[in-house]
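The complex appears here without one of its protein chains, the remainder shown in place.
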Amino acid sequence: MGTPMDAEFFTAWIGEAARAVRAEKDRLTRLDTAIGDGDHGVNLDRGLTAAAAALAERRPAAPGAVLALAGSTLIRKVGGASGPLYGTALREAGRALGEGAEVSPAELARALEAAVDGVRGLGAAAEGDKTMVDALAPAAGALARAVREGRDLAAALEAAASAAESGAEATVPMEARKGRASYLGPRSVGHEDPGAASGALLLRALHTVAVR
Amino acid sequence: MGTPMDAEFFTAWIGEAARAVRAEKDRLTRLDTAIGDGDHGVNLDRGLTAAAAALAERRPAAPGAVLALAGSTLIRKVGGASGPLYGTALREAGRALGEGAEVSPAELARALEAAVDGVRGLGAAAEGDKTMVDALAPAAGALARAVREGRDLAAALEAAASAAESGAEATVPMEARKGRASYLGPRSVGHEDPGAASGALLLRALHTVAVR
Amino acid sequence: MKKLINSAESVVTDALRGLAAAHPRLRVDVENRIVFRAAGPRPGKVGLVSGGGSGHEPLHAGFVGYGMLDAACPGEIFTSPVPDQVVEASTAVDGGAGVLHVVKNYTGDVLNFRMAAELAAEEGVQVESVLVDDDVAVRDSLHTAGRRGTGATLFVEKIAGALAETGAPLAEVARVAREVGERSRSFGVALSACTVPAAGRPSFDLSEAEAELGVGIHGEPGRARAAMRGARELVAVAVDAICEDMPVSGDLLVMVNGMGATPLIELYVAFAEAAGQLEARGARVARSLVGNYVTSLDMQGFSVTVCRLSDELARLWDAPVETPALRWGR
Partner (left out) sequence: MKKLINSAESVVTDALRGLAAAHPRLRVDVENRIVFRAAGPRPGKVGLVSGGGSGHEPLHAGFVGYGMLDAACPGEIFTSPVPDQVVEASTAVDGGAGVLHVVKNYTGDVLNFRMAAELAAEEGVQVESVLVDDDVAVRDSLHTAGRRGTGATLFVEKIAGALAETGAPLAEVARVAREVGERSRSFGVALSACTVPAAGRPSFDLSEAEAELGVGIHGEPGRARAAMRGARELVAVAVDAICEDMPVSGDLLVMVNGMGATPLIELYVAFAEAAGQLEARGARVARSLVGNYVTSLDMQGFSVTVCRLSDELARLWDAPVETPALRWGR
């Protein structure tokens, strides 16, 4: 029972993520205006819209290929810090999924960990540096735990999305050490990191398509 | 009886004019901001302050020399339209006064007419063009009339100053045909001409020193 | 009003000190407010002198140097220089072949330069004056002050300067200067007013929803206020006004000039429109200039200036020039 996690599922996820980011574009831009350069909402909107369009056109048959195409589209269309980071995250997740036509919850958890490792490897941010890692890493941890505990997909993804949301919120009091917000030093305190906020949106979108 | 119109009198006039223009500097600038370039108050303030200083230093002995020095100081220090125009006015008035040590009301009236002719000759503005001529020409006319009618100096200069003030006010509904305000065409209507306003201040200053 | 200045009174002098410090090829007489070429006059070369109110930088001081002006006389902000400056500049740069005054057509500039020309003539300098009056936003007539001089001033100074460099006689240099003026037209649009430091407030109020069409470079309000719109439409207003007054054809020299506070990226957006619209009328944009050249302090906005080139004018435009703000060929 539940949604089969096939190519269609991941394609739907990217579509839902694009929709959610567009809906929250102004908020993301506002967050990035406060401690960055005010383009995060526009950047991700442009990238995810392009990714959704690329998927619609090329219709990859396997989940891994869906994420690989979405990731390289982000890299090719976004620019900025978030393009390569989210792009790498998706590509690493896609690589972890391999060529199978359907993905198990355990495989999904491993893919999310691979995504986080990809971001960490490229951006060298640790948890607590006030970046997207602060949303993505707790989500990966929560998903792995829930799967280990044998909870169903919807519950596991709910745990992941909640962890990402708490993680994003937890960036508010942090002082940024990576990305543009780090230039502000102590003045970065008191603002939510835009990349963490968008990370939470992506995880919430995953849960949304799983419970549809 | 009454003030003798000697070098001291005309030096005092320039001093009083400088004081009056400084007091009204912001209003003149505001008028010039509305239909010009916002420098008329600063221009005249700079010029008259310099003229007063030059007179204090050089102490010309005759009225004609006082006005000549004041006029050339304006020309040397003001720039813009008003510098050459007021400078020429004063120089022409000074030339009309010749070398005598004291000036009669009739001579003063002729000097003011010479001043207006100087402005007209240089700037080619007719009455009604919304310029300083609209204050100066009526003043010259009123002074000549009052002197012809045998009124005393104070009354004659009151008539001249009043005529200048009405003349300045009468520029409000005019459409400018000369100077920077002419660029506005019909949009210049409804504003008092800054040069006419400063012309009225100069004539009022003349009356002020005469009744001191 | 926020300005990067020390005081409203000292801004012109302070900027001249900066100009002197930045450009060893200029000699700046800060006290008398005259900017010369450091090299001094060349015997037999016609001297070019211009000047006008400050606040239009790089005009005029930024155009002093080989192939352009010999001296510039900056006045106070938006106030024409006084005759003394111009007389001193003229006598200093006269290499025996006479001096050309390039004068923008504003009453103040005209009167002060006229007085200066008379005084310089008394001192034995042969002076010719050329009046630049390219701004089609102003209706010309015998009974008004006539059109304003704006962007074409740069063209006149560059092209006449190049001819003077060849050793051409004064009459020839004056003829070419006038020809450039006659073949040039401008129109400006403001998105915001400028603030004169001493005045401390914007020269006019413009709401977020409005643009000022046909604005001058001294914060003079334009001839009409209209709804704010996109670059394409605003440029069309300028191009249409220019072409209505002077039908364009053949090779054009086109400048899209920033008023001082308009970023270069926007000027390039405007230039794309201007070039496209002029070419759609059958002319060819043969030479161009995009940037802040004839500014109006911190005004946001732009102007378009078009000059119908002849072969001679194009050749003189291309000739080497070496000034702080315009440089090529050396």
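Order of writing sets the labels: A, B and C. Residues in every chain begin at 1.
The rule we apply is simple: a contact is a pair of C-beta atoms (placed from the backbone, for glycine too) under 8 Å apart; a residue touches a chain by one contact, two chains touch by 3 or more.
Note that the structure is a prediction, hence the values are computed from the model and not measured.
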For the chain not depicted, the shown chains it touches: A, C
Per the touch definition above, residue among A:Arg110, A:Lys178 or A:His207 touching the missing chain: A:Lys178
Hidden-chain contact residue, picked from the options C:Ser50, C:Thr150 or C:Ser192: C:Ser192
Subunit C residues that touch the omitted chain in the full complex: 1-7, 11-12, 14-22, 54-55, 57-58, 62, 191-192, 208, 211, 228, 230-232, 234, 256, 260-273, 275-276, 285, 288-290, 292, 295, 297-298, 300-302, 322, 327-330
Interface residues of subunit A (partner: the chain not displayed): 29, 33, 35-39, 42-43, 46, 75-85, 122-123, 129, 177-180, 182-185, 187
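Quick note on the criterion: only the chains that are shown with their structure count from here on.
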Computed distance of Cα centres, subunit C from subunit B, in Å: 32
Between subunit A and subunit C, centroid-to-centroid distance (C-alpha), Å: 55
